[in-house]
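Once you've had a glance at the structure underneath, I'll fire off some questions.
All protein chains but one are shown at their positions in the complex.
And now, chain A:
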Amino acid sequence: MYSRLWRVLPGGVITKAALCAVGLVLVGLALWHVVFPFLESHTAL
């Protein structure tokens, strides 16, 4: 799955790595600010 994603990314290794980093940061921000607060509000602790 990830190897296929890596193959379809444009550019050389550095470009691909930079795109991956940006993607990871965006996914992390979405999780931290949207998904996790939603999940937390449904978790009784």
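Here, a residue touches a chain if its C-beta (ideal position, glycine included) is under 8 Å from a C-beta of that chain, and two chains touch if they have at least 3 such contacts; residues count from 1.
The definition used in the following text is that contacts and distances are computed from a predicted model.
One subunit of the complex is not drawn; among "Hydrogenase-1 operon protein HyaF", "Na(+)-translocating NADH-quinone reductase subunit A", "Amino acid/amide ABC transporter membrane protein 2, HAAT family" or "Class E sortase", its UniProt record names it "Class E sortase". Interface with the hidden chain, as seen from chain A, comprises residues 1-2, 28, 31-32, 36, 39-41, 43-45.
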